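And now, chain A:
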Amino acid sequence: MKDNVLHIENLTMQFGGVVAVDNFSMDINKGEIVALIGPNGAGKTTAFNAVTGVYLPTSGRVTLNDENITGLRPDQITARGIARTFQNIRLFSSMTVFENVLTAHHLRRTSNLFSATFRLNAMEEKRMREDTDALLKKVDLYDLKDEMAVSLPYGKQRLLEIVRALASGPKLLLLDEPAAGMNPQETDELGEFIKRIRTEFDLTVFIIEHHMNLVMKISDRIYVIEFGKQIAEGRPEEIQNNQAVIDAYLGGGEEL
Partner candidate 1 sequence: MKKKLDFPHIMTVVIIIAIYAAVFVAEQTIAPTSMLFTVLKKGATYALVAVSMNLLNGFTGIFSLGQAGFMLIGAYIFSIFTIPVEQRGIVYQYYNGGIIQFTLPVVIAMILAGLVAALFAFLIGLPVLRLKSDYLAIATLGFAEIVRTIFQWDKLGPITNGSNMLRLFPTFNDFNIRNAEGNVVVYLSTLVPMIIAGICIGIILLLINSTYGRALRAIKDDEIAAEAMGIHLASHKQIAFCVSSFFAGVGGAMLAMYQTTVQAKSFTTAMTYEILLIVVIGGLGSVTGSVLASFLFVACSEWWLRFLDQKQYISGHEIPLLRNGFRLVVFSFIIMIVVLFFRQGIMGTKELPDLFRKKKTAEGGAK
Partner candidate 2 sequence: MKKTFAIIAVVLCFCMLVSTAAFAENVVKIGVFEPASGDSGAGGKQEMLGMQYANFETPTVEIGGETYKVELVYADNGSSTDKAPSAAQQLVSSGVSVVLGSYGSGVSIAGSQYFADANIPAIGASCTNPQVTAGNDHYFRICFLDPFQGTVLANYAFKELGARTAYSLAELGNDYDQGLATYFKQAFEALGGTVIADSFPTGTSDFTSYLTNAQMYSAEVFFCPVSIAYSTQIVQQASSQGVTFPILGGDTLDSNVVANAAKGTDVNVTITTFYQEGANPEFDNGFKAWLNSNSEYLTNNGGNDMIAAVSVMGYDTYYTALEALKAAGSVDSAAVKAALPGVTLTGVSGSIAFDEVGDAIRTSAFVKQVDNASGDWNFVTEQTVD
């Protein structure tokens, strides 16, 4: 497979007797936007957590650019180029917008504890701050930079979380229900934004989302899972007409 970024192979995640993800495999290629959908409780976030190292997979393998990242810690995985957002927003509540984004630069530091404390890293610190400013300008959050992150309106918080993830310099961005709680207009803007950053930051995007309009509009390919198992894979129009998918959503007793 060409330009493979993320490769998941026979991933299984078990909690006690519950199998949350069952022998799941997938591939994401460079520059793609790939969506993972499925009814509530299908194991989507669990799969995300297994990829980002929050959970240790029961079995299976995850590789990033052909490097095995199974069993690495979340911070190691982020360092290798996977950044993520969370289903329920996890911003740093005691920090401003600016500081939230600045914190992501900590990962790429060259200073050590001593040089940072005694300001021997002034150049680097200056660069971090300038980069943060530049990034905030790019995404139109610069005017809000000194606001406390948690005092922003909901939509902006979602946006800020994505920007914070971008600041860590990822190759692959994982978005966990970024449109949750957004109105249709905000959702549309989000879709445009995701497409825009893919180009501007040379990204590959892996997204979990319930807003079908958004998913169908921006995804290159879609994976569908139910009870932890893959039931379909394909381009948006293929998925829309897939009987198994329709059954899962309508017949599974799920309220959409």
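Convention: a contact is a pair of C-beta atoms (placed from the backbone, for glycine too) under 8 Å apart; a residue touches a chain by one contact, two chains touch by 3 or more; residues count from 1.
Selection rule, in plain terms: all candidates are chains of the complex that A comes from, given by their letters.
Bear in mind that the values here come from a model prediction, so they are computed numbers and not experimental data.
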Pick from 1 or 2, the complex member that touches chain A: 1
For the chain A and candidate 1 complex, residues of the former touching the latter: 52, 54, 73-76, 78-79, 83-84, 86, 90-95, 99, 102-107, 109, 111, 113, 116-119, 121, 125, 128, 146-148, 150-151, 164-165, 168
